[in-house]
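Shown here: the complex without one of its protein chains, the others still in place.
Right after this comes chain A.
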Amino acid sequence: MSISFEEALAKVNGSESFKKIQQLYPNIGFEQEILGNPELGEQIRSACSNQQLTIEDPRKVSDAPKLDEDFSKYFVINNLPICDADKSKKLIQLLIKLYQKKEITFSEADITMPLNEQGMTEGVAFFLASSEEKAKLAAAIMNNYQFDKKHLLSASQINDFEKIMQAKDLASGPKSSSLIDLRDPMLDTKREQFLFQLSKDVHIKWHQIHEQTSSRNVIENVLQSDRPVLWSPKGTYLIVIKHDKVEFHGGKEMQPIITIPEPKVENVSMSPCEKFVLTYAPTQKSPYVVWDFQLVEQIRDFDQKTGESFQTYQWSHDGQYLAKKFIQEIKKEGSDEVEKEKRGLSVYKLPGMELIATDEGVKKSITVDGIEDWAWAPHKNIIVYSCFPSDDNQHPRIGFLEIPSRRTTIKTFASSKRFVLYFHPQGDYLAVMNEYQQKKTTKYSVELFDTKKNSFPHQQILVNRDVLEFTAIIWEPNHSKMAVHTLSKRIVEAGKKDYTLDAKRNGVDIYEMIDDPIKGFITRTIGFLPSEKVTKFSFSGSGDIFTVFEQEPKNASVSFYMILKQQPENVGPAQPVTKKGLSSQVNKLQSTEEKYEFKKTAKQDIYETKFEDVWDQTGRYLAIYGVKRSPLDKTVKSLKFYNIFGEALGSYDQLQNLQQFKWRPRPQGVLKQKDITKLKSEYKTKFLKKFKEEEKSEKKEVNNVVKESKKKIRDEFLSKFFMPLRKEFEEQIDKYEQLWPIKEKDMHSQEVEIEIIYAFDSVLRETKIN
């Protein structure tokens, strides 16, 4: 493919097209380009030889060679001291040294410091790191670094830089933002952020226990959004949907960082890795569009099919795949009758958005006969589905489909009528509500699977109550407890009379999963919490704490419970057992004797007719807020916070048009399991003291504020109200005493007995008796 310049020029020269090219690019000589890049020469040549009069910019032709636009390894440092060329070398050496301290190595060749016309630097240095992660890290280190007295450095990746430039155009005044800035809210471990939306106004606030210490507002001004706003899965961005675009706000100031120019979007879902975005604009021709988030490029769009909604498409836990269920009707030729239905799952791999390939390399969707319900596992690339095959000889089943290997594990259940899948929030377990027919009666069972293990060990819990209504299965986040909320027929115990007329009884069964080397895992019953009017049940993520919502005729209430382990009284101190086998047996026996107790810590009334409850991600705080009964409901709602013991912390009242409330999510899985265990073991020695001291000083500060405000109130009360009146009285005391000796000492003295009042062995008062 080598061609000499003369040849190329000779072929091109004189033709009209070449003149046109020269007009288009008057500054380019073309000699070097054609020699240096034979492909480009070929391009021009073929274009010219075809006598095409419409000449496109060769860089824009679809098959044109692309420039390396990947700047991910680069980052830039701004606001360095300005110096001449000689000194700049010293500066580079200094920077290398600085990075060596942080164990990041750069050579001189990796650093470029551009000079201007006067031969001076412009205070900017470009760095090339060995990898993207290194670049991120190195930029983060140097950002906001006090280089010397005058120079505060700012650093960012080139990619981020583009984002920042975009943000600056939109925001008023110069503001800086960087990766650290984006992650800013996560660095505050004590306070949680939340938002609530009043019609179009979005308020973002801090949740803190002590109100006085600092401002509660995250940002001063109020954001505007036409539709309900969302947090991104890791909480980095706030997704604001406007009528002509979708904005992603982030950073300390909540500026728009990235904008997707898609009009009339109704819903947005971001992949859990925050790299891809799916938008849904139902009025557009292709309503479903998958975007590359960082480049703001469309990857693929989908048409609307009947029966599909925004929830049809689901991201996998790491954002690697997007899946949907499809139902294809195969019609007989020539007639409209539906002969057969083909059902299955389509799984697309990102970033290409192509169907995943089979072992043979054929890109195909996965056919699952009679699929009903399906879900991604929250921790692995596994799809769990329930299906009722059309073939009567096959039993209903639950399938575990591994992606991309398509390896399927199937568990069948005879005579099942309905399945509902409930995944543990961390994906440790899967519970399936199984409604089945047994001798003309409908019965319920809970099928449990340990999804951590590859073989999916299975356990069954039979709900042996006369269940009228199966409300839900609730998992405890971060732990392995599960609650089954049912409405069942009342069972009157023998020898006890039933005084209530209501034959139904709500209740919650609580179970715990325990790892077992033989069976995979076993279940243990913790207890049954009978409650007549329980409407809702929720677990806190902090462990062993749950809340029960009860509806009474006039108002609702929430009760906070703690699960306490009750040690059997007769078990003495553990006796040393010599044989190993024996000791394990003893342990087992003890474990079966363990009893649990539900301790009610608090009960709070809720004055809302309809409400929602949300625990924050750490499980430390519960928020309860009022929900509109109908779209036209214009009454004011309230938002209240409680801690795990049920103490009311704070509230917002008089919220007109409250649309939604959301805690800001925190990124999960930042630390590896090893680091977490290490942190846990080091917590007591390293951090406990520090945290306690911080807490103490904070408390002190708050107390001081409270004390001062109290003192002010007291002084005002005394000086403005009480003391003037008292003074008046004291001035007139002679007149009063003429009428009656008011003070005891004024009475004429007599010999008296003394009566001493004791309370708890201490003298309270000595009194004279006449």
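To be clear about the criterion, a residue touches a chain if its C-beta (ideal position, glycine included) is under 8 Å from a C-beta of that chain, and two chains touch if they have at least 3 such contacts; residues count from 1.
FYI, contacts and distances are computed from a predicted model.
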item	value
The complex's invisible chain, by UniProt name, from "Elongator complex protein 4", "RING-type E3 ubiquitin transferase", "Serine-threonine kinase receptor-associated protein" or "Multifunctional methyltransferase subunit TRM112-like protein"	"Serine-threonine kinase receptor-associated protein"
Contacting the left-out chain in the complete assembly, out of A:645, A:683 or A:717	A:717
Absent-chain contact - pick from A:89, A:629, A:696 or A:726	A:726
For chain A, the residues touching the chain missing from this view	710, 713-714, 717, 721-722, 725-726, 729, 732, 735-736, 739-740, 742, 755, 757, 759-760, 762, 764-765, 767, 769-770
